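Here it is: the structure, laid out below.
For this view, one protein chain was removed and the others were kept in their places.
Then we have chain A:
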Amino acid sequence: MQIDWLTVAAQILNFLILVYLLKRFLYKPVTAAMAQREERIAQRLRESREREEAAEHEREHLHERLQRLEARREAILDQAREEAEAEHRRLLEQAREEVEQRREHWHEQLRQERRQFLEDLRRHTTEGFQALTRRALRDLADDTLEDSMIRTLIRQLPELEQDTLGDLRTTDRPIEITTSFTLTDAQRQTIEGAVQRHLGGAAELEYRQSPELLCGIELGCGSRRLGWTLADYLDRFEDRLGAALDADHAVAEHAAAD
């Protein structure tokens, strides 16, 4: 076991040189490379974290935008629904008004037609009645319609109440004889005779011809009226017919409403 001090000194020198060489060629470059790699990895991690944060931010932004769009879509849909509802109500109201107008128009038309129909009926009935009565009277009693009407008037005179007779006697106004036809002189005389007989004295008669009576004769003084007219019959007939038509119309409307 010997120690060669020269070798020891040389080995110390060798070792120090080796320390320097390894530091120069091994530790320094390898440590630097590892540090650089770690730095790069850290840098990449930072970048990836930043990218992730950016992506997250973007995702949140898109999410918010999506929600806004969704809300806006809902609002637009609501508005469209309201508008559609309003339009629906408006159209319904318009249709109802139109139906109402048409019904009104139809009713008006119906009333006009009824009026027209009644007028036509009245005219045709009058004409038919006149023709029929004339013929019947001529065939049966060898009489005229006008004479029959005058006789009916004369027959009704005694039925006048005493008050009325008194009023007629005392009045200074002429007694109106209204006819639908032209009275012959003989007929006038018959009437005058009958009136004077009942009123007991000379009465002033005034003759007038009116198509309103249709067919008939009427004695009138002031508000008093006496006689026979087809217009009276027809008025009553028209009233009844009108009532019947109204009843039918009411039933039809009720059925339509159900």
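Just so it is clear, contacts are C-beta pairs under 8 Å (C-beta built on N, C-alpha and C of every residue); 3 or more make two chains touch, one makes a residue touch a chain; residues count from 1.
Assume contacts and distances are computed from a predicted model.
*Asks:* Out of "Nitrite reductase large subunit NirB", "Sugar ABC transporter permease", "ATP synthase subunit a" or "DNA ligase (ATP)", flag the one the UniProt entry gives for the chain missing from this complex.
*Replies:* "ATP synthase subunit a"
*Asks:* Kindly note down the residues of chain A that lie in touch with the hidden chain.
*Replies:* Against the missing chain, chain A presents residues 1-12, 14-19, 21-23, 25-27, 29-34, 36-37, 40.
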